[in-house]
Structures are given as C-alpha cells and as structure tokens.
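The structure's right below; bear with me while I get my questions together.
Left out: one protein chain. Kept in place: all the others.
On to chain A.
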C-alpha cells in the first residue's frame, strides 16, 4: 500500500494493461478521502463525504421546499411528484406497519429518513460526486442510533421497565425450559445485533455497490490499451448495467431502512407477543 492511500481520483489513471503495471484494484483505500480542510489525524477535518452529506440534505430540503412551501389543493407537477413520494412512505410504509392511528406521529421522521438515505445513496451515480455517502459507516450508524434510541425509549415508555424487559426478551411462559436460553438470545439479538445490522445492511450494500462500480470503471480504463480495448468495452457495458442496478438498489435500501425502522417502532408499541 502506498504511503498515502487517499487520492483525488479513485485510482491511478496512468496505468494501463500491457504497460507493465498491475491492476489498480479498488479496496478500502477507495473509501478514504483526503480532507478538504483540516487534518485527517485529528478529529477536526472536512472531507468529500461531509460535503456531499450537507449538500444532499440541502437538496432534499430544497426539493420539498419547492414542492410543499406553498402547496395547492390542485397540485402542480412538482408538488404531485413530491406528494406521491410522501404518500408512498406515509401510506405504504408507516400506515402499513404501525397503523394509521399510532403511526401518524412518526411519519415526519420516517419520511425524512427515507429521502435523506435515498439522497445519500443517489450520490453514488451522480456525476462528479460519484460516491455513496452511506458507504461510510458513520452515516448509517448515526441514523440507526437515532432509530435505536427512539424505539428503545418508546418500549420503556409504553410498557414500563418490566414490560420493556419482557418485550426485549420475547418473554413467553409456554416456552418452558428453553425460556432462559430464548430470552438471552432475544435480548442479545434485539438490543445489540439489531441496531448493528440495521446500520450495516445499508452501509454494506452501498459499499459493495460502489466497489463493483469502481471495479468495472477501473477495468474499463485499465484495459483501454491494444487488444484490451475489446475487454474494455465489455467492462464498460457492465458499468452501465451496474449503474442502472445501483439506481434500483439505492431506492430499495432506503426503503428497507425505513421499513425496518417502522417495524422496530411497531414492535416497541405492540402489546406482548
């Protein structure tokens, strides 16, 4: 590994097949960025993903501001699009999982989560940016943490301390002798594994997607030499295919993230199961 793993571009562009240098494969270093400001060793810096995160949140707010700031009973085109997105999350996710009465309170949070995550994912295929912000674990982690605090807090508030404990452990007398074991597993699964998988599911999907895109993009460029051009073409087709696939995965992962959020909230509010 080179002394400085971070680069301005994702790979070394001077390297080609048959020119005596190895394939500059993408790896963990592809997810490290030189700070635009500050020092990477201290905790005071500003880099590309932070810039994208902030711009992304401004884009989301700007979109909804343009659509909903002065909404009309008879909607314009932009309002109609935003409304259908809003309605999809509200009705299709929140009402479906939590129910209309209990779920109404959490609609703003879930809608914000969905569009925020989707925007962060979308950066992956937006030219120049071309990096999914959610492929840095911090972003999914902070969102998962917010959701975790919310649903754990809700469980205690709804069921009291003992009730919450029963809720976390899936307490069920009919299990008999295996109850202690089942309770231990459930407690571990719900309180420790759940937030971790919640964050990592999103992170890993975006991480892998970006790696795949990088792989084919780098390969297209790397093989662009001599007879390699033919392979390069194949690789470039894969770049296009993977870009389309990523577009789909980005939406799906944002959807899965909020669907899980809702199912956690629903579990916290539900009576003993």
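One rule holds in what follows: a residue touches a chain if its C-beta (ideal position, glycine included) is under 8 Å from a C-beta of that chain, and two chains touch if they have at least 3 such contacts; residues count from 1.
The rule is short, and it goes like this: contacts and distances are computed from a predicted model.
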Per UniProt, and picking from "ABC transporter permease", "ATP synthase subunit b", "Homoserine O-acetyltransferase" or "GntR family transcriptional regulator", the hidden chain is "ATP synthase subunit b"
Among the options A:53, A:98 or A:219, the absent chain makes contact with A:53
Contacting the left-out chain: of A:86, A:131 or A:168, that is A:86
Given A:93, A:107 or A:122, the residue that touches the chain left out of view is A:107
Chain A residues touching the chain left out here are 5, 28, 31-32, 43-46, 49-50, 53-54, 56-58, 60-61, 64-65, 67-73, 79, 82-83, 86, 107-109, 111-113, 115-116, 136-139, 141-143, 146, 200, 203, 207
